[in-house]
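Left out: one protein chain. Kept in place: all the others.
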Amino acid sequence: MSGVFVFVEHDSGSPSETSLQAVALAGALGEVTAVTIGDCPIGGVARHVVIEHPLLSDHAPEAMGEALAQLCRTRSPDAMLASGTERGNEILAHVAAILDLPLAAMVTEIRPSGQNWELTRVRWGGSLLEEASLTASLKLATIAPHAVDAAVGSGEVDAEVFEPDLSDELSRTRVVERVTVSEGITLTTAPVVVSGGRGVGSPEGFAVLEDLAGLLGGAVGCSRVVTNNGWRPHSDQVGQTGTRVAPHLYIACGISGAIQHWVGMMASKNVLAINNDPEAPMVTKADYAVIGDLHPVLEAVVAEVRRRKEV
Amino acid sequence: MRILVCVKRVPAPGARIALTDDRQAVDARHLPFTVSPHEECAVEEAVRIKEGHGGTVVVMTLGPAEAEEQLRYAISTGADEAVLLATDGSEWDPQATAAALAGGIESLELAGGPFDLVLFGNESADAGGYQVGIRVAHALGRPVISGIKGIELEGATLIARRETDAGFEVYHLPLPAVVAVKEGINLPRYPTLPSRLKAKKAEVASSRPTGQPGGLAMLRLDTPLEVASSTTILGQGPEAAPAVADLLEDLGLL
Partner (left out) sequence: MSDLPSNASVVVIGAGIVGNSVVGHLAELGWRDIVQIDKGPLPNPGGSTGHASNFIFPVDHNKEMAMLTLDSQRQYEEMGVNVTCGGIEVARTEERMEELRRRMSSAKNWDMEAHLVTPGEIQELVPFINEEVLIGGCYFPTVSAVDSLRAGTIFRERATALDALQTMANTEILDIETDRGRVKAVITDKGRIEAEYVVIACGVWSPRIARMAGASIPLTPAVHQMIDVGPIPILQESGKELAFPIIRDMDTFMYERQTSGSMEVGSYAHRPIFHSPDEIPSLAEARLSPTELPFTEDDFDPQLEVALELMPEILSQAEIKYAINGLLSLTPDAMPLIGETVEVRNLWSAAAIWIKEGPGTGRAVAEWMTNGYPELDPHASDVARFYPYARTDHHIRARCAEHFNKTYGIVHPREQWASERNKRLSPVHSRTTELGAVYFEAGGWERPHWYESNSPLVDHYGIEDRAHEWDRRWWSPIQNAEHLAMREKVGLVDLAPFVIFDFTGPGVLDYIQTMTVNNADVAVGRSVYTPLLTGSGGFKADLTILRLGEEHFRVITGAFDGPRDQHWFRTHLPEDGSVHLADMTSAYTTIGVWGPEARNLVQSMTDHDLSNDAFPYGSTQAIDFGSINARLFRISYVGELGWEVYVPAEAGGPMWDRLWEVGHDFGVTAVGAGVYGTTGRLEKGYRLMGAELESEYNPVEAGLARPKVKKHEFIGKEAYLAAREEEPAAILCTLTMEDHLSPRDGIKRYPTGREPITTPDGGRITDRKGRPSYVTTAGAGPSLGKFLLLAYLPPEHAVVGNLLSVMYMNELYPVKVAVAGSTPVFDPDDKRMKG
């Protein structure tokens, strides 16, 4: 059996969007086999392998990597893809380590060239592209989220079950506990993120951002400078090393738009920049901008929104 | 506790990254260098564990001779020893990097005893391969967990926390273990004048590993096509408030 295997992440019975993007990209490379841990209905693929093992009842990266490696050894696919999520990257890294194969993470494009692949992957969180060649009998790659549209396949295939042989020792890195923190609106789920940078000036300066976020049912975010200065907790940080967000509207207040920050919010549907520098990268890249000091602008916006809500 | 932290020297760019003419590297002539943010936190975490439980922190990097600067910085923020695996400055792929690091760790352990904990950053700021820590863990035969934003120690067990959309998940790893952490696990300290002076005088052990290239080879770098965006200026100063409110209404947010 050959073709392209895609490790599909799923949550309560539905495959993740980013995994379906990987499936779509795999479709151009060969016959696609979806691989899931536990069953989950999937359409638009030629085959579906369900891995089942008691150790895999919760996230267990080492065990999952071992299971996929065993599947690869057994079925010898040409390639195995996953989505470039925290888990996808992690599990394929395990597979690569176990099989001593190269892994290309965060790939946006694959161009088969003879036995090898030429590919494009992202660096610097998406602000640079790398052209690379991948030489391996079994090619491993994770697909950068949103590099391609998700596959919308129909027609389910029968799932075949694969039972790996996993040592009990591998339970050492399985989740032992889950803690749910109900934060209400979070950065990743908020429809609006009101985010502040160096220009906010102080921890107190965020009060008006809180006001606006509260009025709009949104969340407050910030840039790395802000967390480094201790003005906001790191959990508010949007960016390459913070949280990546994709709200309906991202309001960047006093944020210049350094790469570190931009890559964390560039998936936003709409960006409004408020900045006193009309040439700040954030302003020139934004869809909308207000030029001026952020505090008087925000105060006026808050007042205007309140007025309209009251009417 | 004997802790090793692996770090990588990377440039710290501004709002736009320039490439060298041959597109083989970032043009870093005018850029400061640092370690990836996740790794800064890894060093800080190691130092905090040392401060809480005693022990030593060794910091190691694979990189050019100039990476000594990052090792000394780590010492100035609390690491005790530094090891440079010197390259000629060219970039090593993840497989070769992991092999060199694993080899370096084995020699250090042979000489100075095993490490209870090896820390990595989750991924490097520049290459972003998401795999070196995991490969090293496999080479050493130790458990590994990545994406960690909280570490506690209970005897020989390391309790690690990883954030999820809903909250966080908890792992219990037997020591010795490998952990890749993410920024936010702590707020790293800066060096003080005395610690910087100490770091300047510290000895940096250096060796030159030999590496076998793996199967992933960088051909060239490229700047993504900037989507020609046209910015609609809603106005200047507070007078723009009604225009902003209109926008919020148009987007269905009011």
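Note that the chains are named A and B in the order they appear, and that numbering of residues resets to 1 at the start of each chain.
The rule is short, and it goes like this: a residue touches a chain if its C-beta (ideal position, glycine included) is under 8 Å from a C-beta of that chain, and two chains touch if they have at least 3 such contacts.
In this text, all values refer to a predicted model and were calculated from it rather than measured experimentally.
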Visible contact partners (per top-of-document touch definition) of the missing chain: A, B
From B:24, B:192 or B:232, residue that would touch the chain that is not displayed: B:192
Touch with the omitted chain, as defined above, among A:43, A:278 or A:296: A:278
Residues from subunit B at the interface with the omitted partner, ascending: 12-18, 27, 29-33, 69, 72, 189-194, 196-197, 200
Residues belonging to subunit A that touch the chain removed from view: 276-281, 291
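One rule holds for everything that comes next: only the chains that are shown with their structure count from here on.
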Touching residues (chain side subunit A, partner subunit B) in the complex: 58-59, 61-62, 84, 86, 89-90, 92-94, 96-98, 100-106, 118, 120, 122-136, 142, 172-182, 186, 188-189, 191-192, 216-217, 224, 227-228, 230, 234-235, 237, 240-242, 248-249, 256-260, 262, 270, 272-273, 278, 281, 283-293, 296-297, 299-301, 303-305, 308-309
Partner subunit A, residues of subunit B touching it in the complex: 13-17, 19, 26, 36-38, 93-95, 98, 123, 125-131, 134-135, 137-139, 143-147, 164-174, 182-184, 187, 214-224, 226, 229, 231-245, 247-249, 251-254
